[in-house]
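After the structure tokens below, expect a handful of questions from me.
Here the complex is missing a single protein chain, while all its other protein chains stay put.
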Amino acid sequence: MLEKYSVRTDLALEEKERFESDNVEVQGVVVEEHYDEEREIRITKVRIETEKGAKTMGKPVGTYLTLEAPNMAVPDEGYHREISEGVAGFIGELLAKQKVEQKEFSVLIVGLGNRQVTPDALGPYVVDNLCVTRHIVKEYGKYAMGLKDVNMLSAIVPGVMGQTGMETVEIVRGVVNETKPDLVIAIDALAARNSRRLNRTIQIADTGIHPGSGVGNHRRGLTKETLGIPVIGIGVPTVVDAATIVNDTMENLIAAMESSETLKSVGEVLRSYNAAEKYEFVRELISPHLNGMFVTPKDIDEMVKQISYTISEALNLLFTNTEKVSKEQQE
Amino acid sequence: MLEKYSVRTDLALEEKERFESDNVEVQGVVVEEHYDEEREIRITKVRIETEKGAKTMGKPVGTYLTLEAPNMAVPDEGYHREISEGVAGFIGELLAKQKVEQKEFSVLIVGLGNRQVTPDALGPYVVDNLCVTRHIVKEYGKYAMGLKDVNMLSAIVPGVMGQTGMETVEIVRGVVNETKPDLVIAIDALAARNSRRLNRTIQIADTGIHPGSGVGNHRRGLTKETLGIPVIGIGVPTVVDAATIVNDTMENLIAAMESSETLKSVGEVLRSYNAAEKYEFVRELISPHLNGMFVTPKDIDEMVKQISYTISEALNLLFTNTEKVSKEQQE
Amino acid sequence: MLEKYSVRTDLALEEKERFESDNVEVQGVVVEEHYDEEREIRITKVRIETEKGAKTMGKPVGTYLTLEAPNMAVPDEGYHREISEGVAGFIGELLAKQKVEQKEFSVLIVGLGNRQVTPDALGPYVVDNLCVTRHIVKEYGKYAMGLKDVNMLSAIVPGVMGQTGMETVEIVRGVVNETKPDLVIAIDALAARNSRRLNRTIQIADTGIHPGSGVGNHRRGLTKETLGIPVIGIGVPTVVDAATIVNDTMENLIAAMESSETLKSVGEVLRSYNAAEKYEFVRELISPHLNGMFVTPKDIDEMVKQISYTISEALNLLFTNTEKVSKEQQE
Partner (left out) sequence: MLEKYSVRTDLALEEKERFESDNVEVQGVVVEEHYDEEREIRITKVRIETEKGAKTMGKPVGTYLTLEAPNMAVPDEGYHREISEGVAGFIGELLAKQKVEQKEFSVLIVGLGNRQVTPDALGPYVVDNLCVTRHIVKEYGKYAMGLKDVNMLSAIVPGVMGQTGMETVEIVRGVVNETKPDLVIAIDALAARNSRRLNRTIQIADTGIHPGSGVGNHRRGLTKETLGIPVIGIGVPTVVDAATIVNDTMENLIAAMESSETLKSVGEVLRSYNAAEKYEFVRELISPHLNGMFVTPKDIDEMVKQISYTISEALNLLFTNTEKVSKEQQE
């Protein structure tokens, strides 16, 4: 309950868990889970199907695929290859739903975030490792690539508003209007609700990137509405809002009181207060200095580097390795 | 003479010198020089006034201001302040010519080049140190800045084609169409003709950035024609084309022969050959492996850092420090 | 009280405040405060004079100077110059106490931390902007510098254990034994107790850098004991431990309860519990996932850049601008 005052998550998965913990059934929301024990990879699909579901969840109608893997930040080439293939498969699934034909089309990758703040550098790092092809196809034609069906991959790192003086959506819309891609894929560092999810979770959604999400708080989203073409959002939680930690502490405090013999009565007192009283609490408890602060792990640099590489590989796999033209055909 | 086959310079100043060394008067081109002995700063203004002059110079009609200072890469705050003020003055002069009203207007700074290649990182570094204001003015109105006349400064680092798959002009035109600035100022690392000019020269031109110029060889320019609004180009030579070095050697060789008693006759023989024969020479002399190579100083990192800072300061001075609103007016 | 289970600060100033909030007089610790209203700079000197004081404070005997300035992260050249001069003065003061003669001596600057994690990059950034001179003096003699009294400034960025496989003290001791400086000055990003202090505080101490301090948790300190020469530590708090935030919430909770009419009784109940009971609380409240996590502001990149520049300037001022040899003497 306290969450409503302070808690924020960019993960549909966590939004759903919130209701589960309250034993609330959410109308218009379908959840499927799959756990691959051997590889320790958990897949969750959250489909928000109705406006009612969207309102309850605080997220737009659409499909949210989440892949959780405990070893995502560990350097192990083979394992990452599997995750890259999984992510590529998910994006393909969403493209099919969007009826975007995956052969010979043009995609713009947008690396959101600030290269100079480690947990926000995920998007720029993903772009660093992409194999863009649009300029080659434009210049030499698709046979130059030695491929039959050629997608055109382009990419941009728009920067953050404090560096550019422009909304990200202004920059991206300008580039979209000028270069006419069929699809935008935007990559962003997210804020999670639970610190356990940091750097082991990738969310892929066909609803784009939304206001207030991400580490850098975009004011306006990158969506089909703002850009005029389908937008797939790929997000990795790399921080937790500092305010969330305070809220967690409150939750834990009440739980602790209830389970402690001596403090049971206090816990009960607290629980009996109404929302307004509780709100007074949280307002007092959250130091104003915590606004604009985030919580992040100490090894964030390694984690962001590793996961960005995995996502780049997924995009390279999906968009640059189409069927090879046989050598004869080329000649 | 040999230069015409192989030499390339982005500096109007050097283009002019080429003709001077041949004692040729260039019609339609006016040159003014000023040397400030105390501060060791040389100012050269090249005005290409006619199409004929433009054709001869291989550069469009317009004004090219060049500031040369031997200590530009030395860390000395006071000295750099003076250069920043000089550069700011020059830009103001060109704005006046362009009849761009310098009060309350909107300017987009474009940092061209590749942040990851040291001599090409000048543009991105300049943007790093700018104080952009457009988003603040948009959000809070100009009084938020405590200033009477407020310019809106925005900035973008578009990246290079090998990273984005897009022409730079596509990205910038998209952003211009979307955010409607009154003026673009594009900063680029240039190729000089003479290694003596590296990292001590700033050229400011009202003709924008042109095809084939810069370290990174943009294929299409950023000009009034391609963007629809005035474009001022600021360039700093940070490299010399490797082919230029070969040409210089040839030049020096002929000069050496002529001044050497024993080889005088050989020099005379060489000089007597016609253009076709000389061309054969140069073709043979330039190793194909030198294509796409550049010559740059070993302390290029310090130099680029220092000069980019000087240019950022010039832009901050010019566009963010307009007259303060008195405190009373604000309240 | 709860602090003793969970709270950590690298600032002597905050350690002192902890006792003040409990109205406890600490024996063997002398505190002087000075506030410069015009410039909004607060100076605090904490002198730990006895082993008893050291034990109570959890910090070694020595002098800890702290400079707090609210605008430290704001780009304003003049203001930063004043702070740089203040910091230079403080270091000079500590050198005098250490009886280190400030003329013609050799100092090694150590930039601690991880360049690739933004809040931990302070030390490396400081080294980036230093004007090292040792190699020039060694090569050409002191008259090459045009100065009468010449200090030799050298600098190293040792990296962090996860990148080097070595303890920082091993690397620095090796370099000290080889190059024989008279003094080490080590710069480190610190963890503060209070998020209000982030990026506006510089602590200068003649006790070096201690185990467990800093963002990166050095296991062994850089001190006169481990290096054999005096070590001055310069620290800037850039993060707060996530666990601290939890503790703050507890503190605020109890305070909130006491001041709230309806919850007064609960607060009293809590306050009446003994240490063991409180400990049970805190243990439960701190999520294990918070270990190794820190809280940092979103604009940390700008802050670290700005403050590192201020410290570099202080060191350059102090060690490279000694009295100039008159031109005649040089010739």
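As written, the chains take the letters A, B and C, and residue 1 is the first residue of each chain.
Simple rule for what comes next: contacts are C-beta pairs under 8 Å (C-beta built on N, C-alpha and C of every residue); 3 or more make two chains touch, one makes a residue touch a chain.
Just so it is clear, the structure is predicted and the values come from calculations on it, not from any experiment.
Contact with the undisplayed chain is limited, among B:31, B:54, B:229 or B:295, to B:295.
For the chain missing from the display, the contacting residue among B:54, B:117 or B:229 is B:117, taking the whole complex into account. Interface with the hidden chain, as seen from chain B, comprises residues 114, 116-118, 162, 194-196, 215-217, 240, 242, 245-246, 248-250, 252-253, 255-256, 260, 262-263, 265-266, 269-270, 273, 277, 280-281, 284-285, 287, 289-290, 292-302.
Hidden from this view is one chain, which touches chain C at 127-128, 132-136, 152-159, 161-167, 170-171, 173-179.
Keep this in mind: only the chains that are shown with their structure count from here on.
Per-chain CA centroids place chain A at a distance of 41 Å from chain B. A straight line joining the Cα centres of chain A and chain C is 36 Å long. Within chain A, the positions touching two or more other chains are listed as 162.
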